[in-house]
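Rather than the whole complex, this shows some of its chains in their spots.
Naming follows writing order (A and B), and every chain is counted from residue 1.
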Amino acid sequence: MNGQPMLLLTIISEAVLESTLIDEIMAMGAKGYTISEARGRGTHGIRSGKWSASGNIRIEVVGDSDLCRHIVDNLQKYERDYGLLIFTSQVELLN
Amino acid sequence: MSFEPVVLFFLLGVIAGLLRSDLKIPGSIYEALSIFILLAIGLKGGVELSKYPVGDLLLDGVIIVLVGALIPLVAFPVLRYLGCMNRADSASIAAHYGSVSVVTFSVGIALLGQEALQFEGYMIVFLVLLEIPALVIGVILARHGQGGIRWGRLLHEVFFGKSIYLLVGGLLIGWAAGSEGIKPLDNLFFDLFKGVLALFLLEMGLVASSRIAELRAYGVFLILFAMGMPLFSAALGIITGWSLGLSVGGSFLLATLYASASYIAAPAAMRIAVPEANPALSIGASLGMTFPFNIFLGIPIYLWMAQWIHTYGA
C-alpha cells in the first residue's frame, strides 16, 4: 500500500459552532470534511447531547500539514469561549 | 390552588434524572417534539389572528413589547450590581429572562383549558414579538461601550433561528389558511398538542435535573433571582394586561409570558452573539430553576393574581 502520508485533523466542539467552523475550514482550502454527532465531557462540563444546546460534533479533515496548521491557527480565537478539543494524527491516504 | 396534571410528567423526568434512571429521550426526538410544539403554537396563533383585524392589535402590541423590554433592563443591573456578576453573564441572563418560553406558555394555556377560562387568541402573536427585542437588548448590554456587535449575524440568528422561524411560519400559514383551511391538520397539531406537551415536559425534566445540580454551584443569589424575577415580571404582566382591558385569561397569559425565561431561542442566540458568557449560568437559572418554579408555583400564582386584580382592581 503506497498511500500518501497526510494529517487527519480532528476537532471536537459544541454543535452550535458547526457552520462557523465549516466556513473557516473551507476558507482555508480544505478539500472536504466529515462530521459526526458526539457527546462528552471536558473542562466545560458535561455535554449530554440530550437536547439541541448540549450536543457536540466531531469534525475530521484530511489534509497536508500546511492546511492543518492554517486551520488550527484560525480556530485559536474560538478557544477562549467555546469547548474545543483539537488534535492531529498521521494517516496514509489511500485514494 | 389550580393544578394541571401535565406537569407531573416534568416531575417524572426530573426524578428519573436525579435517580440516574437509564431513561433517555433521544436527541432527535427532542428536536421533533420541539418542532411540533413551535409549529402547533404558531398555527393556533395564526388561526386566531385571522379572526381579528390586525390593525386593532397594533397599539396593544406596541405597549406590550415596550413594557416587556423593561424586563431585561431591570434584570441587568440587578445581576450586575446586586449579584456582582460580570457584564457578559449579566447581559446574557437578562436576555434569557426578557425572552419567553413556549412550553411555559403552553402549560398556561393548558391550565386555562382545564379551568374553562377564555383568553384572547392573538396572545400567541405577542409571544413572537416579545422574543426579539429581549435578545437584541441583551447583546447591546453585553457590548455597551465596546462596539463590535455583528448585527448581521445576530439578527440572522434571531429571525431565522429555529424557534422564531417556526413560530412566525406557523403563524403565517395558520393566518393564510384560516380556521377552515387548517381543519384537516387539527387532528395532528391541535388534538395531540397536550399529549406531546406531556412528552416534552418529560424530556425537559430529564434535562432540567442535570441543570439543577449545576445551578447549586452558583450560589444563593442566582437561585433567588430565578424565583424573584418571574414574580416581578408577572406582576408587570398582570398590570399591563388589566390596564389594556384584556380578559382574566389574557392578563394571566401575558403574566406567564413575561415571567417565563427562554431556553431554546435565547441560549442559541447568546452563544453566538455573546460567547464569553457562561451558558451554564443562564441555562441553569432559566431551565433548572425558573422553569420548574413557573410550572409548579408561578402559574397558579399568576392565575390567582389575575383573578384578584380583575375582581378588586380599580
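Quick note on the criterion: a contact is a pair of C-beta atoms (placed from the backbone, for glycine too) under 8 Å apart; a residue touches a chain by one contact, two chains touch by 3 or more.
What you see is a predicted model, and the numbers here were worked out from it, not measured in a lab.
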item: Formula of the whole complex, where the shown chains each stand for all their copies; value: A x3, B x3
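Criterion: only the chains that are shown with their structure count from here on.
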item: Whole-Å separation of chain centres (CA-atom averages), chain A against chain B; value: 34
item: Residue ranges of chain B in contact with chain A within the complex; value: 24-25, 27, 30-31, 34, 162, 203, 206-207, 210, 214, 263-264, 267-268, 271-272, 275-276, 279-280, 283
item: Chain A to chain B touching residues, read off their complex; value: 14, 16, 37, 44-46, 48-55, 78, 80-82
